[in-house]
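Left out: one protein chain. Kept in place: all the others.
Chain nomenclature is as follows: A, B, C, D and E, assigned in order of appearance, with residue numbering initiated at 1 for each chain independently.
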Amino acid sequence: MKPVVVRNVKRADPDAVGTLEAVGVSTAHEALGRFGLMKPYLRPIYAGAQIAGPAVTVLAQPGDNWMIHVAVEQCQKGDVLVVGCTADNTDGMFGELLATGLRARGVKGLVIDAGCRDVKTLKEMDFPVWSKAISAKGTVKATLGAVNIPVVCAGVNVEPGDVVVADDDGVVVVPKKLAVETAQKAQKRKDDEDGKRKQLEAGALSLDMYNMREGLAKAGLRYVDNPEDV
Amino acid sequence: MKPVVVRNVKRADPDAVGTLEAVGVSTAHEALGRFGLMKPYLRPIYAGAQIAGPAVTVLAQPGDNWMIHVAVEQCQKGDVLVVGCTADNTDGMFGELLATGLRARGVKGLVIDAGCRDVKTLKEMDFPVWSKAISAKGTVKATLGAVNIPVVCAGVNVEPGDVVVADDDGVVVVPKKLAVETAQKAQKRKDDEDGKRKQLEAGALSLDMYNMREGLAKAGLRYVDNPEDV
Amino acid sequence: MKPVVVRNVKRADPDAVGTLEAVGVSTAHEALGRFGLMKPYLRPIYAGAQIAGPAVTVLAQPGDNWMIHVAVEQCQKGDVLVVGCTADNTDGMFGELLATGLRARGVKGLVIDAGCRDVKTLKEMDFPVWSKAISAKGTVKATLGAVNIPVVCAGVNVEPGDVVVADDDGVVVVPKKLAVETAQKAQKRKDDEDGKRKQLEAGALSLDMYNMREGLAKAGLRYVDNPEDV
Amino acid sequence: MKPVVVRNVKRADPDAVGTLEAVGVSTAHEALGRFGLMKPYLRPIYAGAQIAGPAVTVLAQPGDNWMIHVAVEQCQKGDVLVVGCTADNTDGMFGELLATGLRARGVKGLVIDAGCRDVKTLKEMDFPVWSKAISAKGTVKATLGAVNIPVVCAGVNVEPGDVVVADDDGVVVVPKKLAVETAQKAQKRKDDEDGKRKQLEAGALSLDMYNMREGLAKAGLRYVDNPEDV
Amino acid sequence: MKPVVVRNVKRADPDAVGTLEAVGVSTAHEALGRFGLMKPYLRPIYAGAQIAGPAVTVLAQPGDNWMIHVAVEQCQKGDVLVVGCTADNTDGMFGELLATGLRARGVKGLVIDAGCRDVKTLKEMDFPVWSKAISAKGTVKATLGAVNIPVVCAGVNVEPGDVVVADDDGVVVVPKKLAVETAQKAQKRKDDEDGKRKQLEAGALSLDMYNMREGLAKAGLRYVDNPEDV
Partner (left out) sequence: MKPVVVRNVKRADPDAVGTLEAVGVSTAHEALGRFGLMKPYLRPIYAGAQIAGPAVTVLAQPGDNWMIHVAVEQCQKGDVLVVGCTADNTDGMFGELLATGLRARGVKGLVIDAGCRDVKTLKEMDFPVWSKAISAKGTVKATLGAVNIPVVCAGVNVEPGDVVVADDDGVVVVPKKLAVETAQKAQKRKDDEDGKRKQLEAGALSLDMYNMREGLAKAGLRYVDNPEDV
């Protein structure tokens, strides 16, 4: 890894970002072909936030938040900061002061494959964070990493400018060149679901709605009346 | 395992179910003789729900929710759906649309040894779920499992029709043939606790209330005044 | 380990305790030199509580809460009860009745390296607990441990009378002989942060506020305009 | 749970047991329809052992091995002892002396959903154990459990007399009433694999041997020459 | 993700691969600037193997090894197969028959972010595997993935043709364009270590060899004679 900061980031299409934020993580993930989902150990520090934005990426050393300070300057309004680590770490690499700086630049939230602290204050500020742990463990500023290079965060490779979508279901990354196409598919999926929800509320069975009965029978599913018949 | 759906389930006594729902998990678990508790990695997706109902059981393949769709049709008003998996899995096998279908049939909630998604919507619907993870990971419909056979879920063997009690403390399973007896013991326990609570609020020590001092002395507990005397 | 209860505990300075409660865990941990933090698997059973108090310590056997009953009698108004275990355990060793007894004596809360139950009621009582797990698993009263000896809890050695500070960020232990000095440093730190927050809200960069640019350049950080230049 | 010891166990067919021991876990598990496999956290304390035998089952309390002592008397030559726990536990509930007693009765090995100790001696004795942990943590003899009732061990429900097959790949449980049928299928599978191995050694592709190409194409798999063509 | 197989892989320089295999993982990882190391949960199924080779990559669905069968055909002599998964999974996606096919093509070994089975036979075949788990759990062949696209495996993004180095210390990935440079640095490092080892064997202190004393003093390290002086 070279210790470097890349200044220019080609960001994903803003309209696609808007659509993906509106549909949320589960729908975006399906629209992308069930791909790009970060591992579920990444959890929001409080419930209810739903955001999307182009990624500014940080590669940090475990227990060292020096490069997060460096990254703030590279952020623009609407961005989401994404921090990966060179080794597993739960230290509280991010807190209130960094959030204040990011908020001042219009950053929407943070996704970090490490720990977060000051969670009560962050909730009061309404600055959402998805992290691996909550920990007060302080960090040093001693070793370089990089900003705006591709980083692996919670199992997903994130390129700077990719769309990061995050809500209570987790975090999904949509590559910027697939953003427009994925947003369209996601919107269509969302619209379809509204119709399905109404049918189900009226008592329809998904078995019938999706015509599953024939496939199940072909695969060999048997119905019996009683346990003794198994 | 045979790929089969058993239609008829002998359900536990409804009055016993009602009592067990009212007393909650910790009391029901004690009344059953400290047995039948699912592993504590199973957590409610939101706080505050407290339910009990006869189990409709599903054995599913990891990352495949086909059999949950099949199970919906076998559910009756007041049931709790219980999903076990043939291998460890955190994928989001359950979400808003399945919940809408179950809700339309009067199902009280879901216990799943895998992941759940659409958690924000499920909370708005007030449809409680106890799961191993929250994950947007989509699932396939490719391999058969079974419905209403005994399944192991989070470390407990569940027979169809057994009483599933779930609240913020976890999930306990009361075998249907022990339901009435357990409900009676649980109610008695609950009543006793009310008396104890009042004594404790008034400053009584449990050491005295339970006559522990003699047993402690016999077992060899010593009281000393200062660290140097240890 | 000798099965013993030590009656007299030298408790940390009350004013220092008050200051540490007000500043919270992250600041107290930094003021102590980034030390004494319990492992982040210890989580509050509900969000929002912030307490500090001298430790009354318990060493318990896994799945056995006999010594917690013994410890209640040794607690004074303002104390925090700290329970360590001789082996990893998630059983619900603490619940509503014990909390009622502790509350009657003015105890502020509990830190336990094991499980907790009755969490809904504990929240209603506003009795905060930091635990490793939430579990209804009942416990026995069969084997002795000790009260008010040094215990390791979630990775930290706690002496009776040390200051336990706990909030949404976790739990930190300040040795009683360092309490006054740490409280002073923590207060100063808190005051400094207020100034920094204002600068950051106004758009200042922490890179400039902390004069990091020179150090980064010395360490070899390079800025490039585009990915191709890396 | 009732504290009880069941004396008479109907054991699985001995010939089927012999076949299942010879084919090993992976083949037995496939022959059973990919079912009955214990969770992979269960590991042999040393490599190379391969056993099968009817289960004598124990339900134990965490950190308490009283019921294992009780179970020894119920074991016969060729049995495998299976220990489940009412809560997660890693204590060393089994060691050299218990193994000596079991060995004297002809027991083939132990499967325990908890910890094991004296592992160096057990290896020298060639007494194989599959456990969740290796731990010297001593246990008490204070609370009853049960012997020869159905127990859940590492995620699988085991009935007394079921066939337990264990080797370096893990542990699978074959219900006694399916033992003969499963042993036959497993033997056939093993024979088939010998032929396949020879073809593969000679350079055949499984893609061709199993006629996968058509299915892959139908499902939509595309072959391209270069990354740019994706 | 598009379901695709890329046929042509530009492989890293063979001489660099040879050097990296000879120096092993720890040295290669240091030479790369402490980067590219897979997470330590990936362990060899037996001790002692040390390999390096260009990566052929597979993206598989959890519990589905269809794409591994597809990938065999794309492998050349000296390659290392790398399998990533779209979700966490411990199923035994790889075993003896696939290893036989790969061995016939001269593949050196497998790195898989999932489970492996037939470990006893694989050891006898001397076919090394680094996996997340050992599990007999059988898999299906139902859902497409991809071959020779970039995949994240155990926290590292792997491009087809990158050098995979694996031994008892873990697995590191050296990007193909950095392979030659990294191999040179690694060789130099290895040579230097031989000299250092001799000095240390003769009783030299690393404190002196690396001139650490001044830096330690500057950072504030104090030496005292007795605990009371701390």
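Keep this in mind: a contact is a pair of C-beta atoms (placed from the backbone, for glycine too) under 8 Å apart; a residue touches a chain by one contact, two chains touch by 3 or more.
Since the structure is predicted, the reported quantities are computational estimates derived from the model, not experimental observations.
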Quiz item: Omitted chain: which shown chains does it touch?
Solution: A, C, D, E
Quiz item: Pick from C:8, C:157 or C:199: which residue touches the chain that isn't shown?
Solution: C:157
Quiz item: Which of these, E:34, E:103 or E:177, touches the one chain of the complex that we don't see?
Solution: E:34
Self-check item: Sole residue of A:91, A:162 or A:193 that reaches the chain not shown, by the stated touch rule
Solution: A:91
Quiz item: Among D:54, D:95 or D:170, which residue is in touch with the absent chain?
Solution: D:95
Quiz item: Residues on chain C that touch the omitted chain in the whole complex?
Solution: 1-2, 32-37, 39-40, 86-88, 150, 152, 155-157
Quiz prompt | Residues from chain D at the interface with the omitted partner, ascending | solution = 2-8, 46, 66, 69-70, 72-73, 90, 92, 95-98, 100-101, 103-105, 115, 117-120, 123, 133-138, 141, 143-144, 148-149, 160
Exercise. Touching the hidden chain in the full complex, which residues of chain A are there? Just list them.
Key: 61-63, 86-91, 135, 137, 140, 142-143
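Note that only the chains that are shown with their structure count from here on.
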Quiz item: What is the set of chains touching both chain B and chain D?
Solution: C, E
Quiz item: If you fit chain D onto chain E using only Cα atoms, how far does it have to rotate, to the nearest 5°?
Solution: 120
Exercise. Take the average of all CA coordinates in chain A, do the same for chain D, and state the distance between these two points in whole angstrom.
Key: 39
Exercise. Could you give the separation in Å between the centres of chain A and chain E, each centre being the mean of its C-alpha atoms?
Key: 27
Quiz item: When the centre of a chain is set as the mean of its C-alpha atoms, what distance in Å lies between chain A and chain C?
Solution: 30
Quiz item: Out of chain C, which residues touch more than one other chain, so two or more?
Solution: 90, 135, 137, 143
Quiz item: Is the way these chains touch best called a line, a ring, a star, complete, or other?
Solution: other
Quiz item: According to the definition of touch, which chains form touching pairs?
Solution: A-B, A-C, A-E, B-C, B-D, B-E, C-D, D-E
